[in-house]
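The complex is shown incomplete by one protein chain, all other protein chains being positioned as in the whole.
Right, subunit A next:
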Amino acid sequence: MSEEIDSAQRVAIGISFGNSYSSIAFTTSEGKAEVIANEEGDRQIPSILSYVDGEELQGTQAKAQFVRNAKNTVAYFRDFLGQEFKSIDPTPCHQSAHPVQHESTIAFKIRDTAEEAENTITVSEITTRHLKRLKNSASEYLGKKVNAAVITVPTNFSDAQKTALSKAAKEAGIEVLQFINEPVAAVLAYDARPEAKLADKIILVADLGGTRSDVAVIASRGGIYTILATVHDYEVSGFKLDQVLMDHFAKEYMKKHKSGGDPRENDRSSAKLKLESEAVKKALSIGTSANFSVESLANGLDFTATINRTRYDLLASKHFAAYARLVTHAVEKAQLDPLDISEIILAGGNSHTPKVASALRSAFPDSTTILAPSTSPTSINPSELSVRGAAIQASLIQRFELEDIEQSTHPMVTVTPHLSHAVGVLCISGEESSGVFHAIVDAETPLPVRRSAIIATPREGGDVLIKLCEGAGHIKVTKPEPKPKKEKEEKDSDDDDESEEEEEELREKTWKVGKVLAEAALKGVKKGAKVEVQISISASLDVNCIFREVGGKGGVRGLLAGPKLVQNGSA
């Protein structure tokens, strides 16, 4: 690798490269990620290239070519990188250049020069060209030549896909320092905010993009992230939401112009319809109504119409419901309960849609924070989460040698034993004579780990017992008392059936006490004193504990050896 850039000379940015949109960002000297607008002023740059008489258009300008120059416009190609033709879904390219098989790879046949002849341009080449444009926009903005990047990818991006992307980037003069997973980048974007506090929690990232939606359930433990489950879906997507509006306006158009024909049946009309529908969808994220207006939609007839948000929410309701089911499915796949989810980060462009957030709001308990523009004033723009995370990661590692980065991300470093159960202590509470479990280290915490807890003591002080246990999360369901039915029927007989809806059962997260690991005695604890418990668990599951009175002398230490390894697995 003769061309490898000296790490001191690196100018690294973060790139999010989606099928629909791409973004670029850098981290300021104050450590703040900033999203860069390209020459056209776009921060969400359509991942689209179009060629008009040999001139290359990119982004919004290229997207506009769907109408007149669809055949020479290449879009929605990211997922084709590093894949074989037989395993790609060409559906999103319906209204632009179609992918074709080219040797063992995928290509597009387009007129990308002023010549009449079509050229076969591989998906790698297209990617290179697109990344070059992004790189140039960033360089322009930063005033220095960008030569490296952290790029976000979906969690199911294969090694072959990464290799292909890495190569394409290299051709564009970008050294990929690291690929990071999109949902993890979103978590990092939130955690990198100065006001963020380090906490152990389960975060769900729900990314509703243009061509796909991806959900990840992530354990965040002391700032270290572990993906517990993911789902990927190509049915619930921004495309489908656009389609709802396309169908709506097409029908409205046909109602108005009886002999106008169906605009969906003509490529150009359909492209216009789609572009305007997407614009209307975006407008409805902010406003409660939006205008649809297309000159010469079909048969030379102009068409304007208005739609309000409620109407749209209703038309697309089954997609929102499907999305909520998808997200819940991810929780099930992680073998968790909605009550286990502390936060949902809404990512991807469609998360601007208020109904997307409210559909998740009603599918999850109140204890789950929903971070979306319409539910939280402090949320980060969902379209920018990936790229911000990438920019932050880029700033963290840009001075590393490539070899260093490779070694640091090696499975010997990343593969880590995770606690299968929470570890904590038993406390006394009024109703439970056997004691109540209180977690100190949560399940799915990577090892080694050290955590401490400050615990109250009995009112009179004295000798206390510390029982170290394992605990398993458990959902306690309380059925509501059935209301006396007769009375209800008499009173509300002429009301709507709202009152007949079943009372919701009460669900709470509690703990089931598991194995008792160890016991310790602290004697002569002062009245009103507190006890500090410190637990360190090694990768081989040795537990070192220290128990002492806060502010007191001495204390008790103990060692609980880990289980003998049964297999010759990692230690």
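The working rule: a residue touches a chain if its C-beta (ideal position, glycine included) is under 8 Å from a C-beta of that chain, and two chains touch if they have at least 3 such contacts; residues count from 1.
Operating definition for what follows: contacts and distances are computed from a predicted model.
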Missing chain, UniProt name, options "General transcription factor IIH subunit", "Trm112p-domain-containing protein", "Ras-related protein Rab-20" or "Zuotin": which is it?
"Zuotin"
Please pick, from A:193, A:325 or A:527, the residue that touches the omitted chain in the full complex.
A:325
Of A:54, A:90 or A:365, the one touching the omitted chain in the full complex:
A:90
If the hidden chain were put back, which of A:125, A:200, A:343 or A:384 would touch it?
A:200
Residues from subunit A at the interface with the omitted partner, ascending
85-91, 93, 98-101, 155-156, 178, 180-181, 184-185, 188, 191-192, 197-200, 218, 222-231, 233-235, 318, 321-322, 325, 329, 389, 392-393, 396-397, 407-421, 423, 425-429, 435-436, 438-440, 444, 446-447, 451-459, 462-467, 470, 514-523, 531-532, 537, 541, 543, 545, 556-563, 567, 569-570
